[in-house]
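Next up is a structure, given as structure tokens.
Every protein chain except one is present and positioned as in the full complex.
Moving on, here comes chain A:
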């Protein structure tokens, strides 16, 4: 039990630092950044309390906001993702989730991909809608969501695969 808490605490801090120190400064093609800190929300243990997840996501988002001077947009997007997570899990893992036996390290890559893709899209759409905060720039919002999501999905899946191999 303590080791799980330890792993997630370390993951929280490492993802936060990697996000603000490296990923916020990539600016691929001028404005595309991956937001990999949401891996923490994706990989949070399923059996744990949803309230804990909501609070932790809020905190994580708030720290990212503090570092990147973005008001509260990351916090809002993370909370939305955390709230939507059970639905995502149900659609992507189906029966496995019903039986509470999803293990992210051993699931097949297809389900994992669906899960991450939908989660990232929800998160980024909320993020950019709030950041731009102007319904007349809907095309800009969609463009940013699409490009950044692609980047985030690729990097997240690579990170998850890379680090799950190590543990086996």
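The working rule: a residue touches a chain if its C-beta (ideal position, glycine included) is under 8 Å from a C-beta of that chain, and two chains touch if they have at least 3 such contacts; residues count from 1.
As a working rule, contacts and distances are computed from a predicted model.
Asker: Looking at what's absent rather than what's present, what does UniProt name the missing chain, "Xanthine dehydrogenase family protein subunit M", "Cell shape-determining protein MreC", "Porin" or "FAD-dependent oxidoreductase"?
Answerer: "Cell shape-determining protein MreC"
Asker: Sort through A:12, A:58 or A:104 and give me the one touching the missing partner chain.
Answerer: Residue touching the chain left out of view: A:58.
Asker: Just to verify: which one of A:6, A:71 or A:94 makes contact with the chain not shown?
Answerer: If we include the chain that is not displayed, A:71 is the one touching it.
Asker: Hey, which chain A residues sit against the chain that's not shown?
Answerer: That gives, for chain A, the contact residues 17, 20-21, 24, 27, 30-31, 33, 50-51, 54-55, 58, 61-62, 65-73, 75-76, 79-80, 82-83, 130-133.
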